[in-house]
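For this view, one protein chain was removed and the others were kept in their places.
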Amino acid sequence: MALKRGRGVAAINYPTGMNLGGDPSQALVHSTPTGSFMVTLSSVDLGQGLRQVMSQICAETIGVPTEAVTIDTADTDTGPHCMGTFASRGTHRIGNAIVQAAREARDVMLEVAAEELEVDAGDLETDGTGNIHVKGAPQKSISVFDTALAAHFKHGRSISGRGMFLVPRSFPETETGAMKPATCYAHACVVADVEVDDETGEVSVLSVKNVYDVGRALNPKMVEQQLVGGSWMGISHALFETTEPYYPDRDNGGTDFNQYLMPGPGNLADTETIVIERPAADGPYGAKGVGEMCANPQIPAVANAIFDAVGVRVDTMPITPERVLRALKAQSREAPAG
Amino acid sequence: MELRKDYFSDERNDDLNEIGHSRTRSDTPGHVTGRTAYFADRTFPGLLHLKMMRSPHHHANIRSIDVSEAEKHPGVIRVLTAKDVPHNLYTILILIQVGPEDETVLADKKVSWKGEAVVAVLATSERAAQEGAAKVKVEYEVLPAVFDMEEALKPDAPLVNEHHPGNFYLYDSGDHRKVRFGDVEAGFAMADHILEQTYNSSPIEQAPLETTGCIVTPDGNDRFTCYTDTQAMFFTLDNASIILQMPGHKLHMVGGTVGGGFGGKVDVIVEPIAILAAKLTGRPVSFIYSREEEMQISSPRAAERIVIRDGVMNDGRLVARKVTGYTDAGAYSRHSPYGAQKGAAHYPGPYTVENVWIDTYCVYTNRTPSSAMRGFGVTIADFALEVQMDKLARLIGMDPLEFRFINAYRDGDMKAHRQPTEGAALIECMQEASRVADWPVADRFYEMSSRSREA
Partner (left out) sequence: MARVPVQFTLNGQERAEFVESGVTLLHALRDTMGDTSPKGGCQQGACGACSVIVDGELRLSCLTLAETCEGASIETAAGLASEGVLHPLQRAIVDGFAAQCGFCTPGMIMAAKTLLDHTPNPTREDVIEAISGNICRCTGYEPIIQAVLKAARSNSQKAG
């Protein structure tokens, strides 16, 4: 009886947005009289930080600091339609809607600034800190603050924009399955190292090396949050989680956190996260959806590492100690240790 | 975390002001001080609590429902049954023309899973509502139940759901979604080895720390404000509008920060009945799942069974892949027909295979309806595909990582569902994994690119 180590790999891809498309989202952007920007949405922040990322996308597009942007969301009286926060679609779909709305608002802002400066709007650029100036002549400038005031009280212009993003719905051909399920895909490759106790069947994931292609890390620390938390959930799925431990038998389902098991802070794998950015052609600043894919590759990587460690395959999730032990017993019956 | 900026640097502009910078999250100060408002962080005078009386049987006809004792229980204000729900038969994806309507808000003639909602009890306290629910008397005629997907697909199996004859979801392509590409039998005929394996999974709970729920207040002007932790505001509004036969402008959904979703809050379950209760009582109503309800009543990730049959050459080329996938929807559709279809679109995984045959079935059984969860349709598929890849590599005596390099898709490769591959980066992820994990592969694999094939 011994602790045996093994290593496994898995590689995956994952589609961004609802399968087959047809999932619109809208955004409205407007400035206040003093040059703050409001983004109105009906999208939901589940904790992944949708508001923060959306404010950065809006700020980048308009050319103002992120702090100048406020996200007003999740209210159906004020926010235009959004399909919802799921299917790794939030950043991609809503982000694209905001880019469109913010561009329209920026155009108005630059038109007003151009009138104030008596130049051509096409010759203006933003410095990202709250000023608009003539390209190549930074001294000929006006603040976003003054531009917004002028727009409101002098020109009667609304610095605002409307954005809508829709990947048209695809309908699969019945006989061939020809279809367009998604427009862009995230990727990942994971190497997992495990230790298996061949006496108890218990598996410890010692480390995971996670490499992800996210399209573009719009806010790298927030991408890291998703990737690290997702990796934990993947390992949890691989080894622990189910509401029906003896599926398809309906009995013995856990009803609380004492029975429904997940790794705690004392059971963590050493997690290394590497990010590659191959921008999506249709993503906001190249971003792909990563919320779901980050939790998938650990499951097969862990399963393959278990085989590498003890030579048994458990092809049923979750890979509980009981299943590992039964597989080990079956193995020793088939090939008694010599 | 490390960003490997050297890959694809010519495809990006890294010189942006706000994008690519780790700005501090503006919501976290609210989280750490307890000021972030979640839907349940509200109190209303006169609030009523809704508790559900649920089926104790996996499958049964309802002979009679007697709520007289429940109505008399101290604190109970109102009891709701199927006849109170204007459009009791619904399905969530009807909004995007994926029918049929196949589930009742409150069961009327039959229950098809243990835990199905039958009678809603409204009381002045949670305890009174719970006690009232315990006093509802329902007479059942217990029916045979079916739990195994293959059993459910047999001709003599008990019928789980009258709207789904044969216990499968009827796609326009028949009892399963199909993908056909190349000639899979010719692929098997030429293969040096064939490997067929079966993979299984069990249902998985999203387990957000905040359970599913909502609080509804009558606004006094025939409108209703619903504070909810749904993941999809208009999905909820539009479905509630259909179920309650109430114009959408009468409804006002307010979300905020949700205490975790993971797909568990995409169904529309608590809001319509709570809005109805607020309408019929004229009082604010709270319907919040207990942890036990979250674990066993709210939809889990579907269990799946996946059979993969592969043809592989000794040099590592995958020449044929046939996949038969079964998704256990439980008793009602919710998002499972969508999930099974997503699986069909996902196979054969991120690999270029010239001969592919895919069948995915969505099967009904007498268990908690499954629905969305982080990656559903793909998560279990990836488990099956990637364990299968490991087995195939070992079968032909090849390094598992090198085997994946040989088959990895590249830009321009035609996928089984007949879309050309774009924006691939699998090879680069594997190259980087090889380096970071110190898992060496032959030099030629480090020279590969997702953007083109070697001459």
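Chains: A and B, in written order; residue numbering restarts at 1 for each.
The definition used in the following text is that contacts are C-beta pairs under 8 Å (C-beta built on N, C-alpha and C of every residue); 3 or more make two chains touch, one makes a residue touch a chain.
Everything numeric here is computed off the predicted structure, so don't read it as measured data.
Within the set A:Thr16, A:Gln48 or A:Thr242, the residue that contacts the chain not displayed is A:Gln48. Between the chain not shown and the residues B:Arg25, B:His252 or B:Lys391, the one that touches is B:Arg25.
Only one of the listed residues, B:Gly20, B:Gly115 or B:Pro208, touches the absent chain: B:Pro208.
When the whole complex is considered, the residue among A:Gly130, A:Gly229 or A:Gly311 that touches the unshown chain is A:Gly229.
If you put the hidden chain back, the residue from B:Phe262, B:Tyr361 or B:Phe383 that touches it is B:Phe262. By the touch criterion stated above, the residues of chain B touching the omitted chain are 22, 24-25, 27-38, 40-41, 43, 125, 207-211, 257-260, 262, 290-291.
Residues touching the missing chain, restricted to chain A, are 46-49, 221-222, 224-225, 228-233, 256-258, 262, 264-266, 268, 271 (touch as defined at the top).
The rule we apply is simple: only the chains that are shown with their structure count from here on.
Here the spacing of chain A and chain B, counted between their Cα centres, is 17 Å.
Note for the complex: chain A touches chain B at residues 7-15, 19-20, 22, 42-47, 49, 51-52, 55-57, 59-60, 63, 65-66, 73-77, 79, 81-86, 128, 169, 172, 174-182, 184-185, 187-191, 209, 211-213, 215-224, 227-228, 230, 233, 237-238, 241-245, 247-250, 253-257, 260, 262, 272-281, 285-286, 288, 291-293, 295-297, 299-301, 303-304, 307, 313, 315-318. Interface residues of chain B facing chain A in the complex, by the touch rule stated above, are 1-5, 7-8, 11-12, 16-23, 25-27, 58, 96, 114, 147-149, 171-174, 177-181, 197-205, 207, 230-235, 237, 251-263, 265-266, 291-292, 295-296, 300, 303, 328, 338, 341-342, 344-346, 349-350, 358, 365-368, 372, 374-375, 377-380, 382-387, 389-391, 400-401, 404, 408-409, 416-419, 422-426, 428-430, 432-433, 436-437, 439, 450.
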